[in-house]
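Just one protein chain is left out here, and the rest sit where they should.
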């Protein structure tokens, strides 16, 4: 930790800061510059906090110099982590495209979707049984019945399933239905009680980025899961909120190389929610894979026009298949497979 | 709902849209402009959704023309709602300043804080027993014990208590401790399961704005609570996330006149979390009351330097008392009391 | 300047950084922490740049510890600067409200506006002869003729005039018309050639904040003017761009206390452009003065409905007069006059 003293600091004020650092069990380095005096606290930084010093007289500001995430950091684990989902690797050389509808509607719809997802070459399937909706008056998902429908449809094609958990009280039900990958949605990225609970189990978790979460907050949210013992975490970028109104969100591809540097965990992208329109999905999906993402969450519906939610962002089965071909080509150019 | 057809739309495409509107039980108005044809769907708009039309051939875009919130809207309830908290009105002529520390620490600290809050002229007290923290390695609050400590301290001075509920499983405990006002924090503004639960009880709820929530999303989140039957909702602005890094968040005072127009419910402001520094609080608090806010949530700690969290944003007791005097003057200038 | 070395830095890499600092004429302090080694460069920081070090092997990142603005900083000039505009002080105890229409339209309109602005108690007048408009197909201002009309109308009521300069080639014309305060608009905050030119003259300059300019960039833009010799600079906040779409921009009142700490120069606020609607102006104007702003730029039009631009954000003369009364009350509460 570094404490920058203000211009007219007194020796007494410096002494007080030095004493506080020493009382907290750290050593001190003082650098007397021409404009500012900088005090360094030497020792385990995670035990200190800028708040401890910012209120002291004579302190201009203080800051950590090391990132506060540990288990999820690349610094703590140099090699890429590859997460195994029923034999399918996420985060390795092979790119994974997770396809499926926004929401579980009927057994027929899910059976058809599963068949089409598998036919397109996807190895995992997505679908929502519990839907977070802005309005209380719109369709909120099929609920527990939806989990059963999804499980049945996906099993026929040996597709592990990915579905969103919103309510901590539903975790047992998810485990009973043997959900393969639990998705934490963008609105719950900092629902810390939920993060702690999925940190206690051993299922892979897709942690979507909050709509305006910084990279650092996102990594700290993952640290909540990891601190509980569950290191099977997959980051999923899904567009961030900005000033732009011409599209729903702005897909932040820069987060891919940055996360790859900061963490050993896999990073995937959801191009469907980012843009919010099906016609934007192929361009965004290509950009994601080209940028180095380990996979995608892509919405596909057997008949997008009749989807019960987010109808205008789902690809149809033919579009998904075509996209898979292009993505395969891009993956190979950068030394990966699909 | 209005559906704007694209430039080269065919009569068949228009016919399909007209048929869909009629099938959904609405009437149709067609306006043939020089550049675009606009189709109006006449009837209960809440039964329609832009997604239903945006995927149809020949449709450029479609939009609601009426806001989607109902119970919380000023349109449904012209008079200001005044919420009663154990005899103290929020949302009426009298402005309420809710003071207290960031977090419950010890019985001594809370006893002292309660005495000081009351002495400064505040009629309600705030304090956190459960703290949402960015890092899993920092103090997470005293938990259930904290509720007891808080209750005991506040009762001595007849101060109703305001405290944050993060986990739906804790609601019963909050009711057992007879928490007077339940606060839903910024990270949980769209934790819909939590909103539904507090919608089922009758306690006043302070709904903080999400860090990057639009006014419309915030009103819809309140609608989740209201739809369950609980109309005792107080909006609390606490700073929004922008590009600016010189302060923690940007306090959005414009939301005050705008919410006052859109909803009949009270609007308060938290100047402490907005700026993140105690020295900014007086200016922001004055701006909030001058803009027409119905109250404030202000952090005060008996000894800010030793606060266990957010130390640099708490006022000390003397600063709070001085601020109350200034706010009283401003309130009177605009025809209110404090 | 502080250079934070990466975890696995070698002694050779440290040596190279030390040598570079010494070659640039600075002294060195090395602080060897448990996780990171931090190198301090001691001397005139403005001669160093993070870029000089960030590309060197073994460097994690580097940063200035002192702000880069000088002349405009409070650190260089402790007392508040009061700017004199033909005898009217801006930045002192007295708050100044600068009223007038968005744009100069006709002599009649400006004569009437000047009379009403003076009658309301304003001591300066605003009006645009050159208008920056998003579309090339809308009214672009009366141009040079507008300056003459404005000058004539304002002189009758002894009101100094404030008007926007967009094109560096028009500066001489502004001087010929003896414009009292030159306004640099939000879109030109970083038009550095324009800033340099107004830095060479001695007229007061209102520097509006760029739509997404940070406080630091804004202060640096002012430093461009000040570096040329013109220290008569007034900062004007006019709303920033965020994700919110319910109003045009978000008025950032937090910038008032923060600028007051960082700079000795006056700070005013434009509540009209911020919200974009006349009905929001009173609440925002009150908040601005309560927060400590030294004045306001407020739009008033003799007949808002017929204004040639921004019709929906102008107050009418009666509304302006009423607002002045309220603002006077608030100013007095916080120890100022109006």
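So that you can tell them apart, the chains are marked A, B and C in the order they are listed, and the count of residues begins at 1 in each.
The definition used in the following text is that a residue touches a chain if its C-beta (ideal position, glycine included) is under 8 Å from a C-beta of that chain, and two chains touch if they have at least 3 such contacts.
Treat the numbers as computed from the prediction; the structure is a model and nothing was measured.
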Candidates C:160, C:282 or C:304 - the one touching the absent chain: C:304
Residue, one of A:140, A:242, A:303 or A:316, that touches the chain absent here: A:242
Chain C, residues in touch with the chain not shown (by the definition above): 46, 49, 51-52, 54-56, 68, 132-138, 166-169, 187-188, 190-193, 196, 211-212, 217, 220, 223-224, 227, 241, 278, 304-305, 307, 309-312
Residue ranges of chain A at the interface with the undisplayed chain: 212, 214-216, 240, 242-247, 250-254, 256-258, 261, 274-275, 279-280, 283-284, 286-292, 326, 329-330, 333-334
Chain B, residues in touch with the chain not shown (by the definition above): 2, 4, 7, 29, 31-36, 38, 40, 42-45, 65-66, 75, 212, 241-243, 245
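The criterion applied here is as follows: only the chains that are shown with their structure count from here on.
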Separation of chain B from chain C, taking each centre as the mean of its C-alpha atoms, in whole Å: 31
Approximate Å spacing (C-alpha centroids) for the pair chain A, chain B: 26
Sites on chain B at which at least two other chains make contact: 212
